[in-house]
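Have a look at this one before I ask anything.
A single protein chain has been removed from this complex, and every other one stays in its place.
All chains are identified by letter, namely A and B, in their written order; residue positions are counted from 1 within each chain.
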Amino acid sequence: MDHKNLIMSFLAFLAIASLMTEMPTAVYGEPRSPGEAHARVEAAESARVALIERVSPSVVCVYDDEQSGGGSGVLIDPRGFGLTNYHVVAGMLDGRKGWGGLSDGSLYRLRVLGIDPTGDVAMFRLVGRDSFPFARLGDSDKVAVGDTVLAMGNPFTLSEDYSPTVTRGLVTGVHRYQWGIKGNLIYSDCFQTDASINPGNSGGPLFNSQGEVIGINGRISVNTRGRFNVGFGYAIAANQIKRFIPSLRAGLLAKHGTLQAIAEWDEAGATVFRRVSRDGSAYKAGIRIGDRLVRIDGFTITSPNHFASVLGTYPEKWRVRVAVDRRGSPLEFVARLDPITPKLSAPFVVDEEVNLRQVERVLSALHRDESGGVRSGKPLRLSWTVTRTHAPRSNGSVKPNERFKATQAGDGPIRLRRFYDDNRPGRLIEYDDRSAVQRIQDSDDTFDLPADVAMVYTALYVVQKRLTVPQESLDLTGVLHTGADAAVHASREQTAHERDAPSTEVLEIVEWPVAQHAVARLAVNVSAGRVAFIDTRDIPSGSEARILLSDYREIGGVRRPCSIKVEGPGFSWHDTLSDWSVGP
Amino acid sequence: MTRSVMISALALVMCGRTLSTNASGFDRAIDIASARVVKLYGVGAGMQEGYGTGVLVSPDGQVLTVSSLLIGARQILAVAHDGSRYGASLVHRDPARQLALLRLHPYDATHPVDQSNTQDSEAETDSVGPFPFFDLTVDTALEPGDWVIAAGNAFKVADGAERMSIAHGVFSVATRLDARRRARDFPYQGECLVIDAITSNPGAPGSALVNLDGGFLGMTGRVVLSNLTHTHLNHAIPRSVLLDFVEEANARAGGETEVAMVKAEAPQIVDLGIRLSRAGYRTILPFVERVRRNSPAARAGIKRDDLILSINGRAVDNVQDFDTRMKGTAPGERVLLVIRRGRIILDVQIETDYKP
Partner (left out) sequence: MTNSRWTTGIVLLALSSALSMGTWVRGGGDSDATDAEYQLLRDTQVVFRHVAQRVQPYLVKIETVGGSQPPARILPTEEDEDATPLERDPNLFRDAPGSRFVVSDGPTTGLVYRSDGYILSSSFNFVREPVLISVTLGDGRRLAADLVARDQVRKIALLKVDATDLPEPEWVDPEQVSVGQWAIALGLGFGGDRPSVTIGIVSALHRMKHNAIQTDAKLSPANYGGPLCDIHGRIMGLSVPMAQRPGELAGVEMYDSGIGFAVPKNRVDAIAEHLMTGHSFYRGWLGMQSDPHGSDGAKIVKIASPSPLEEAGVQVGDVIVRAEGKPIRNLGQLVQAIYMLPAGETVHLGLEREGEAYGVLVTLARNTELGSLSD
């Protein structure tokens, strides 16, 4: 055995030594002259100095209302919206007020908006300036171990002129998972860095060498010395935060999602579902105990830790694709995550004013014309022709080649009247969200729709109303901005290619009470100014349906969806809408 | 030569890898170090017996780490960089240098391996690897200010195949380790490499320290408090010391698994031939009161009223200090004193007598 060891070592030594001694010089050539080295180092140093000058104005020294303690933050929007840690503002939730100091030397009033206690993120807004300096959030999925980073913030509240402390380091770990404290403050899929992060840095940005925010610093490992940096800081990844920003900006208590399933190591070193709650989203999606976890969305799962880590980055109601191996056969499910309710010492009440502003922002995106201006005008009527292109089963009440005309008299019910090919008026579908009546009138007969079908029409109604009624005449009572959803995995019928395409597109959800027993959720891509899908839910029956809108085209000065996929419990169809016409 | 060309060619083929635009140039050092360390876990009966890091120093799974509680665990689990699991048994342990050499073997969760049972007869079925490893015989030049990367599993942040935690910094200075753990002086007092990356963290001792090219420099040592600064000393045991230990361990292998602590012989008092002033109240400064004729001190030129400032580089504040420091010297050794005579500071070398 000794001989074997020695021989093996010796041979290995040969192999490695040849590489160790020859390759570096062979590849990199002669070391440069000291003068040349100096010039390059100085140039790189100047670039770093310039980068810091550019981004540090966006860094905020966050103080509570009494200015007795604080942390850090970063502005991400010229209107003063900024990110920090939940644990930085947790003590300010009574009055939702504090102060934010910027490197211009000024202190601004700070208002706490939404919080994400589970993920330790919070949003605030500074006021007192027309336009604030801000930093951009980078794509944190591209961050790798070894990347150079700069952490900025206000450790030990050292800053007396509100200029941040800048510390340099490397990304020293990715996809880390750090357990939470009493269910809150879970650092899922976070970055690890050896840039010096100390108490007070909490909530401050971690910049990459392009000056993009790749994470929010909020946690450190400490040893027996006390609460001082020992080379282990953790930052919440920007891409996770992006999914929560709509909720945070809308002043909500953001909730993370769960599959209600626990995965553990099995004997073979695979990650396997050991417990799957029957009431949970995993079970409902079809996942069963014993399934080996292969992938969640684009991430190949390497450990139970990794599973928890990846899953911890999604908000509630998010749809995730879960690929498993069940006794050798690959299966894939789309699960809609159940909410995790954070534990708070006092209930978090949504500030309606803050929320309403976000509802308006989302809706106004739908009312922008191509030049970005706001459309105005009288209530519009429109009509369209439906072509059924895909309907596995004959269901629903819309049939191929039906033509509809939607009308609304004043604030009265919306009427959709169907016309036959020969222009003979057919059935009339009428919606009235005030009287909670949704009826189909065939001739003069009125009858209630089955709940599921009703939901689809309810949603259609909402869409058409959203697309046609000017914003100023909307009654927004009860309308709530409820956060974000994913643009991908929206449909069971999306092709594999569509679903594999990485998407960071985040849709904002406006929840709309329709009638008194139903809710429609509009998922809006704000930057594109379009509705991506609508979820409907009939509260008494729990019946849900989803309408996916795509193929937006410019019709009558407005972008209108020309393709509609409808999915509900036990039915789905695909309509092509054409011949849109708009009239008074 | 042929082989090395073939390997080089292979290596060049393997170099396709997506690069991050934020890359810092530490990538290769990080990759090399990460692949050559293992996560260690003590799996005792029902009790967690600690965690740590070890460095692969042979292709067949010899792992170098620090001597710690973990090494005493009933069973040691080692997880390689690809997540593969191995059992680890103790080959050799040196309390003086606080080092331990382990050997990896196939891991069987249900049948803990008896650590003493690593006989030749079982070697064939037990063989694991080949692993990427550091060759301790390859020397790497090092200057203060050179970049270093340490890879290890401090705070056990990484699990399974997850990548090791990295710490980056520069090599600060080489010095003699003069430190303590809790109340006791640390037994190893040889050379150590001080770095400005923090490695004084739970689980970090046993990390690999490499330079910018991935060349092996040393292994981070146990968490100690420097006697000179009273701060946590972030340091590594240099490669050459590790090489000596591994060679020694392998020379002994096959027989004993652990060398019993050699009982120190009753220390001989080194007699310099001076008497110090014992007068004074609170702090008794070590002024020389008398020098014995023909004594080592006299031969070296020590005079009455000289004030002794340090012995062998360690400051002497008072007479008690002097006595303590002298206990650390052995008869026959050369003792280096720094003394103050008036306003002059002098270095004095004293050849001590060896009394058989």
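Here is the rule we use: contacts are C-beta pairs under 8 Å (C-beta built on N, C-alpha and C of every residue); 3 or more make two chains touch, one makes a residue touch a chain.
The structure presented is a predicted model; accordingly, all values stated were derived computationally and were not measured.
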**Item:** From B:G42, B:P59 or B:G203, residue that would touch the chain that is not displayed
**Value:** B:P59
**Prompt:** In the complete assembly, which of B:L69, B:V170, B:A251 or B:A330 touches the absent chain?
**Reply:** B:V170
**Request:** Name every residue on chain B in touch with the hidden partner chain.
**Result:** 3, 6-8, 10-15, 17, 19, 21, 23-29, 31-32, 35-36, 59, 130-132, 143-147, 169-176, 178, 194, 196, 198, 212-214, 226-232, 234, 282-283, 285, 307, 309-310, 313, 315-318, 338, 340, 343-347
**Prompt:** Tell me, which residues in chain A touch the chain that this view leaves out?
**Reply:** 4, 7-8, 11-12, 15-16, 19, 23, 27-28, 31-32, 34, 36-38, 40-42, 44-45, 48-49, 51-53, 56, 66-68, 155-161, 163-168, 195-198, 226, 228-230
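Note that in this section only the chains that are shown with their structure count from here on.
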**Item:** Gap in Å, rounded to a whole number, between the CA centres of chain B and chain A
**Value:** 48
**Prompt:** Where on chain B is chain A touching in the complex?
**Reply:** 3-4, 7-8, 11, 20-24, 26-27, 30, 58-60, 62, 83, 85, 109, 120, 123, 130, 133, 135, 137-138, 154-155, 157-163, 165-169, 197-202, 213, 215, 223, 232, 250, 253-254
**Fill in**
Listed in rising order, the residues of chain A that touch chain B in the complex are 1-2, 4-6, 8-9, 12-24, 142-149, 169-170, 172-176, 178, 192, 194, 208-210, 221, 223, 225, 229-232, 265, 267, 269, 302-303, 305-306
